[in-house]
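Missing here is one protein chain; the remaining ones are kept as they sit in the complex.
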């Protein structure tokens, strides 16, 4: 009996407490950067798309909602010819962001992604690629990869020595 | 002569003797007697009784190696058996074979003829490092003289045996001095060592029975046959027979080759080399060349032979000692050694090919004062994981890890001082080049 009265009392006290109701949508909630909502593909500091179509995000995705098709530019960069996410399936777990080795795919706090037609929930690269670097500033995968691309020759990445000259007779 | 049987007859200007000049000094008597009066087995037994240990670095008893060689026709397959004289001499600090090759080629040829006789070999290859141009020329000329005199070629001295001998200049890398890599090089392949077993006596040059011995080892055979194994034993102070052509270099006033009894001490050798230079006080020395571990002044009276030095935790190797005084920084010396071994790696196995350059880079950073404490862990790791026998494919790595391992063990605070003080404290304190 005492327990019931205690509980009732605690509940009843709530009638008098201050309400903290946020007046959405006029007042937007302040969400931390790590909040997992809208997925974007970001660019590196030079404005080039970061995604190299490695497929790790697709592999990590627990619902197989990411489809990536690799393409290669003339100067050797790997990039996604197709990058498609079916947001009708996506559970916003963030595994893709954790898996990504180039900081390309990121989840952002923008949760306002509802739509009217189911078909328009399948987003392609044009819907995902943003202009900026997202949450990760300064990272450029090609600066640390060994594969040479246009503008970054062998030996020009960070921590690389100049390419070996095979015709060099010195030991 | 009896005090320095190997180098005693060398001219001061190292000009070699002609065949006639050499015979006038007693040369080729051992060959004549050996081939005419002794059986191959007797010659082998004499070398065994003389307790001749291989002078190329490993110290393996020469006769024991020779006993693996099959008699003619006894081995499967067809073809000659080969005796190879290893004159590659590229160990840092080693320059003792050079005088034997340049100044005393007939002595070597005599020894090679007798060794080939004892091991039932039909062909002798003398491999000489390409940089020893004078040696190549002198030995080649001596071979031509010996052929003309009938000591080489067909039906040598009427024994019914043919013996071919020729010089092969190496293409100039350290690993060619490794006996199985040497064999690969002679076959025209990359000088990458082979794994043993099979041993060269089972499957060597072109798959045929082969023995490889160092220049100095082979040069001993003539005197042993001429004067007998007891004489050879008596030259030594220990139970390892003969004299040794030692060399002393580094911080001594008069670096030189010194032929002295096996078992001579470092104190005596350094004294004969003019004593320690620099500030005159010995810090440490490597008894056997660049691939041997450091010993300190407490080892100055150690009898220098294979057994004693091994017991002291180092390696007798080629008997070519490198001396450091207190103003020579061991870290710098090790750095130079590591750079050499890293560069001379043949590239076959992982620890040497990829581990040594890392070590060399850390050592360079240590010398320059850029290293970190964690780097010392990498050095220690490399010593422990790659140093022991059997970890790498051949012994280059084991050799390289000897100065590094003993250096870390004996001079740890010096290594740490390089890190803490951001420079070489010895160079700083003594105001001169560290090494």
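Here are some notes:
Labels for the chains are A and B, by order of writing; each one numbers its residues from 1.
Please note the rule applied: a residue touches a chain if its C-beta (ideal position, glycine included) is under 8 Å from a C-beta of that chain, and two chains touch if they have at least 3 such contacts.
The rule we apply is simple: contacts and distances are computed from a predicted model.
One chain of the assembly is not displayed; among "Molybdopterin synthase sulfur carrier subunit", "NADH-quinone oxidoreductase subunit NuoG", "proton-translocating NAD(P)(+) transhydrogenase" or "Amino acid ABC transporter ATP-binding protein (PAAT family)", its UniProt protein name is "NADH-quinone oxidoreductase subunit NuoG". The chain not displayed here makes contact, within the full complex, with A, B. Set against the missing chain, the residues B:41, B:354 or B:413 yield one that touches it, B:354. Looking at A:41, A:54 or A:107, the residue that reaches the missing chain in the full complex is A:54. Across A:42, A:102 or A:133, the single residue that touches the chain missing here is A:102.
Taking the complete complex into account, residues 75-79, 173, 190, 194-195, 197-198, 202-203, 206-208, 342-358, 361, 374, 378, 381, 385-386, 388, 390-393 of subunit B touch the chain not shown. Even with one chain removed from view, subunit A keeps its contact list with that chain: residues 52-56, 58-59, 61, 63-70, 72, 78, 84-86, 88-89, 101-102, 118-119, 121-122, 124, 141, 144-147, 154-155, 157, 159-164, 166, 171.
Just so we're on the same page, only the chains that are shown with their structure count from here on.
Residues 171 of subunit A are the ones that touch subunit B when the two sit in their complex.
Here subunit B touches subunit A in the complex through residues 173, 343-344, going by the rule given at the top.
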